[in-house]
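The complex appears here minus one protein chain, its other protein chains still in place.
What follows is subunit A.
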Amino acid sequence: MWYLCMFFHRLLDYRKAEVESLAELFGYVGDGLEWQLPQHHHPDSPFHFVNLPSEELARTIANRSILVKGIYEVWGEGGSYEELEEAIKNYPDDRKLSYLTADSTFRIIVDSFGKVMSFQEQNDRIKGLAYIPFKGRVNLKTPEHKFWLMQTDDYGVSNGLPPVAQRTIFFGREVGAADRKLLPTYQLKSRNYLGPTAMDAEMAFLMANQALVKPGKLVYDPFVGTGSILVAAAHFGAMTMGADIDIRVVRDGRGPNCNVWSNFKQYGLPAPVALLRADNNLPPWRPSLKEVFDAIICDPPYGVRAGGRKSGGRKLLKGTVDPYTVPDDKRTDHIPSTGAYCLSECVHDLLDVAGKMLVMGGRLVYFYPVLREDDSTGENHFPEHPCFKLVSSSEQILSSRYSRVLLTMLKIGPYTEEIAEAARIKHLEFRENHLKWLEDGNLHSSVFASTDTQLTATGDAKFSKEPRRKYRGKYV
């Protein structure tokens, strides 16, 4: 059956991917969901029709979702209130009457997108629905049935972009609604222990939804930091495990009551099953261990706000400094130096570890930075691995120069030595062709270079001065 899905007007590129992931999480089998836009609506419209096999599924998706405001059974839609009345009257009685009975309670909520409605106007609109034979009693606090009157106006014509939605009025019965209360509870500003790149709560929950986190699953974050991603996974009932190369972050934090453990305690969540200091470049997992994590979720260091490090620091300066040997008497308390860890290598290691350690059907969810100049080349080139299939990619624009893309990958093939070798070759090829800017420092310089340097670099001042194409869809 077709349902109307109203989204919060945020993170537009993430919305459908989230609903599709949740559908799968709650048992939907099939190749993606069917979507349809209301007539004359831009793809950025908050209104989408989605075909779901059952009302139960629609409700569970809406309840768990971060970006779905509500899912509704539409009783009528129209460009004007007259058209709406006509449509509602034509909607089959057997779909309506059981929700209008005398022993039921209900309320009507008026919502608008792109305009503000006064309380008086809302009341008038509700009274205008008198042609619907409501027999039940009104209950504003805990009604059995909620009906929504949703109106959009020609929103956004004034900013030079095509309108998102044309004037449309929907009337429908609420099937399920989101619980955004979760976000103020988990917002970062009330979090005890924070790092400079802690993942904000909304995004962390989205990532957990993309990874199909549910109770009893084991979720791993190889760049755990202050644990902000694992907190979201733990909220959904997963067992969590995290590693970081910086021991001060995972072990000490800022004292006995301000560390990764306290971040879980703060929300009454079970502590991670393990936190350890390890290097994803040289993972310490026993060789016979494989297919143990149900999901790997992480935000790898891409060298813009925080750079990656890997072990074996001074050895990397071969030729200039002799390989460093730790004197025997200093071994116990030796603090090893670390070397730079460029993003392309980091992503390759991540895919390799995930290929081995994820269960079949497990998901790898991580952020991957993209320089926005690459937009013009059309298709983005995301890292590939023979064990994985890309499920979705959702872009969030961070500045005029770069954005980050949330990649969701599904493990479809078992990991073997041959595959690892093939992936390594593919990686080298990939690095050769696309990843120059992912090498150490390049992304950082592209993001932070002054405009002057960019002009000289492109040699075409006129072109560079042109304002970038607006794309609202990924801004909000």
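Convention: contacts are C-beta pairs under 8 Å (C-beta built on N, C-alpha and C of every residue); 3 or more make two chains touch, one makes a residue touch a chain; residues count from 1.
As a working rule, contacts and distances are computed from a predicted model.
Between the listed names "Trafficking protein particle complex subunit BET3", "Trm112p-like protein", "Large ribosomal subunit protein uL5m" or "Monothiol glutaredoxin-5, mitochondrial", the UniProt record for the complex's undisplayed chain reads "Trm112p-like protein". Note on the undisplayed chain: of the listed residues A:Thr197, A:Ser311 or A:Ser393, the one touching it is A:Ser311.
Checked against the hidden chain, the listed residues A:Ile88, A:Ala178, A:Met199 or A:Ile245 yield one contact partner: A:Ile245. Note that of A:Met1, A:Val138 or A:Val273, the residue touching the chain absent from this view is A:Val273. Taking the whole complex into account, subunit A touches the unshown chain at residues 215-216, 218, 239, 241, 245, 247, 250-252, 270-271, 273-279, 282-289, 291-292, 311-315, 323-326, 331-332, 334, 336-337.
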